[in-house]
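What follows is a single structure, and I will ask about it in a moment.
With one protein chain removed, the remaining protein chains of the complex are shown where they sit.
As written, the chains take the letters A, B and C, and residue 1 is the first residue of each chain.
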C-alpha cells in the first residue's frame, strides 16, 4: 500500500481523494488544505489525518498528490522533492514558463517519479487510439484533429486566475497533441474570440479558440476549443494516417436511442463534465502513478511534458497577439 | 433495348414506368390499365403507346411487367407466357396457393425468364448481407431476425383486398428469410394482434405480427411486423452466424446529425415509404430482369420463390388460428 | 451502514462482495461457502468474518445476499426469513416452480424486503428505456424485442446443472419482458435448436432459442437467445410504441472507431461478459436493495417477479415440446 498525502481539497482534490480510497494499492495518509474546513470535510469523509501544514502532510506519506491552486504547485513540488517523496501534480505546473524552468533546475538529482495530471493520456479510448497509431496500424501519421469543448463557461473568478484559455484549457490539448503526434510541434498558430462572453475581452482572454501546430517533418495538428458546448463535454481526437484514420469519440451515460417522427437514433447528451467523462482516466492515471512509485519507473506524463505543453501555450499567446506562426524556439530558446 | 409492356398504372405501376424509362437498356413499349385514364396519364408522361387491352400491350413488347391488382396476376402471367414474352410480375402471384399451383402447371414448357417483384432481394445492403453470409464470412448461419414495419396503416379498402397481413406484407419477409437462411423453413409459428386499429378484427386481420420459422437443420428466423412505425419505414435484416453477425439497417435521406442539450446524434427519420427506401432496389431489380431477358437466364426471384413464400403465408394463417407450430408439408402436401 | 452476510463465494459471489465493499452504505459482515477455501479467500481479500455455517453468517447481519448454487436458494431464503433478515437472492429462486410456491407459502408474514437478482432492471440504459416507455413518451406499447446472447458456451458441467436454457438464461429476458411490457404475458411460444453444440440434445437442452409472448391485450414480445455470439455479450432491448421506438443497445469499453480501406466506423467488440456489461447494474441494484432495507420498502425485483419468470420458463419448456402456444394458466393454475 502506497501512502499518499493529498494537498488541496477543492473539487478536484476531493475527486482524487475518492480515487485513492477506491484503489486497492493506495491509502490516503493525510490531507491538507489552506482552507482548513475543506481539509476537515475530506478527512472526516475518508477517515484520514488532517494535517495542519503541507509539510506535515508530506511527512506522513510516500507520495504527494498536489491539487492545490496553481501558484502553489511549483513550491509544493520542490518541498515534496526535498522530502524525497514521489509526486503527482495537477496541471499546469505553473503559469510562468520561467518558474517551471527554475523548478526543473531545483529538481536536479531528484530520482523519484513525478507525474503531471494530464488525465486524458489515460483515457481508454484516447490511449487505444494512440497505441494503434504507434503500432503502425494507420501507417504514417499525417494529421491530428482535437476537438475539446467544455459544457459551460466557468465563473469569472475562476477565469481571472486561470492564466487564459491556452494555459488553462488548451494545455490539455497541447499535451494530447504531443502524445498523439509522436513528434514535437515546432510551429504554433493560434487565434480566437470572445463569442460566449464578449466581456472576456476585458481580461484579454477568449472563450473560442483555434490552433494549428506543425512538426519538423510537416505533420499537422488542429485544436479547436469552446468554453460552452451545450450538448456536453465534447472530447474528440482524430488521427489521420497514410493507411487509415482513428477517432476516439465522446461518451454517453448509457446506450439508449430514441426514434420518433422527427428524429431517429437520438442518444443521450455527452458525459458532462470532466469528472464524469474522464472518471476511468483519473482512476487509471492514479493506478499508473502508483505502479511507477512501486517500481520507481518514469510516468507517462512527466514534468517535461508539463513544461513543453506550457511552452506551446506561451507560443499560442504570442501567435494570437502577433497574428503569425510562432516557432517554438522563440519561446524555449 | 428490351421493349417492355407495362400492365397496371397505379402507384407501383407508375414507379415501374419511371424506372423503365430511366434504364439505358429498356424502353416502355406500351401501357395498359383497365382504368383508361390512368394508362393515358402514364402514356402522356412517358410518351408511349396506350393499349386498349392487355393483349394489345403484350403483343408490342419482348417483356411484360405486371403491376395490376393481385387477382389478375395469374391470368396475365398465363397470357404473357402464351405470347412467349418474358415476365416480371409484382408480388403476390395470387392470394390462393391453389391458383398459383394451377398457374405453375400452365407455365409448363415456358422457357422465358419470369421474375417476381421481391424487390428487397436487390437492395444493396440486404444483398451485401446475403452475399457476405453465403461467402462464409460469418460461418454457419444460426439465426435471422427481420424487422419490417410500414410507416402507417393503409386504407381500409386496401386492407380488405390485401389477403391479410401475412400474404400482403409478411410475404416480402418470408421471401427475405428464405433468401438469407439459404435453407427452406419447414415449420412456421405466427401470432399477432390488431393493436393499431382494433376494428381490423372485423376483417379477421391483424396489424402487428410476430413469426418464428425453423428450418430442417434447426436454423431459426424471427420476423416482426407492424403496419405503423411513426419514425419511418423500418427495414432491418440481421444474420447471426458462428463467426459473426451482419445487420443491413435503415436508410436516411442524408447524413445530418443534431446535437443539443437533450439529445445527441439525432438523425433524420428513416426513408419513407418503400418507393423511397427501395428506390435503388427497384432499379437494380429491373436491370437484373433485363439482363435475364437478354441472356434468357433465370432471375434471382423466381415463380417458385413466389409460390414458396405464399405457402409460408398460408402456414402462418393456419398457425395463428391453431396457435401451434405448423409444418410446411401440411400446406404444400 | 447495512451489514450484509454473503452466502456463496463463487464467481458471482466474489463480484457481489466487491460491490458491497465499494458501497458507502453497506459493509460485508460475514461470508460463508460450503467450500471453505472459497469463503476464506473472500474473507481474506475483504477483511471480514468467515462463518462456518450459513446460519452463523446470517446471524451477524441485517441482510443476506444469497449467491450459492441454485438448489440451496429456497432453503436459505427460508432460513434468512426465519431470522428476520432482508434478503437479496440470485436468480432463479429454484428450478422447480412447486418449490418456489412452497417457499412463498413459507414466507407468509415475512415483512422484510426480498429482492431477486434480476440485475438488468437496474442497467441505466434498460431502465431509461423502461422509464421513457412508462412516461408515455412512445405512446401505447405494442412490441418488445429482446436480443440476449452470451459470448460463448458455458461448460458442460454448468449446463447440466443449469435447468436448461429457459430457466437459466432466458429467465432474465422473461423478467425484462415483463418489466418492459408493463402487462403480464399470458401466452408463450418457444422453440430452439442445438446449433452450437449438437450434443446438447443429449441433455434435452438447446443453445439457440426463439420465444414469442403475448399479453392479454395483445402486446407482443420476441426474445432471441444464443449461447455463443462471437462479437461479445449482445444485450439489446427494443420497445415499439404508437408514438416511437426506444432501443437500449450494447456497450463497448471505449469510443474508439477505426476507418480503413475496407471498413469504416469499426468499433470495439461489445463488453464481455455480464460482469463487465452489467457492472453498473449490479452496483445500482445493490444500492437500490440497501435503500429498500433502510426504509423497509419493496424492491423493484420481487419474489413474485422471480416466480412469474420461472412460470414463463416452464411454459416455454412445455411449448417447445408441444410445439404450440401455451397459456400461462396451464402452468400457474
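Everything that follows uses one rule, which is that a residue touches a chain if its C-beta (ideal position, glycine included) is under 8 Å from a C-beta of that chain, and two chains touch if they have at least 3 such contacts.
Computed from a prediction, not measured in an experiment: that's the story for all the values here.
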Worksheet item: Looking at B:49, B:132, B:318 or B:332, which residue reaches the missing chain?
Response: B:132
Discussion item. Which candidate, C:53, C:264 or C:298, sits in contact with the chain we can't see?
Written reply: C:264
Practice prompt. Tell me which residue among A:220, A:253 or A:318 touches the hidden chain in the full complex.
Written response: A:220
Worksheet item: On chain B, what residues meet the omitted chain?
Response: 22, 123-125, 128-129, 132, 137-138, 243-251, 253-261, 268
Fill in: Touching residues on chain C - with respect to the absent chain
230-232, 250, 252, 257-270
Worksheet item: Footprint of the hidden chain on chain A, which residues?
Response: 140, 142-143, 145, 147, 149, 187, 189, 191-196, 208-210, 212, 214, 217-220, 222, 224, 226, 228-231, 234, 240, 242-245, 322-325
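To be clear about the criterion, only the chains that are shown with their structure count from here on.
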Practice prompt. Determine which two chains are connected by the greatest number of contacting C-beta pairs.
Written response: B-C
Worksheet item: Could you name the chain whose CA centroid falls nearest to the centroid of all protein CA atoms?
Response: C
Fill in: Self-contact between copies chain B and chain C, residue sets same or different by half
same
Worksheet item: Just curious, how far off is chain C from chain B if you go by their C-alpha centres, in Å?
Response: 40
Worksheet, complete the sentence: Note: chain A residues in touch with at least two other chains are 250, 257-261, 268
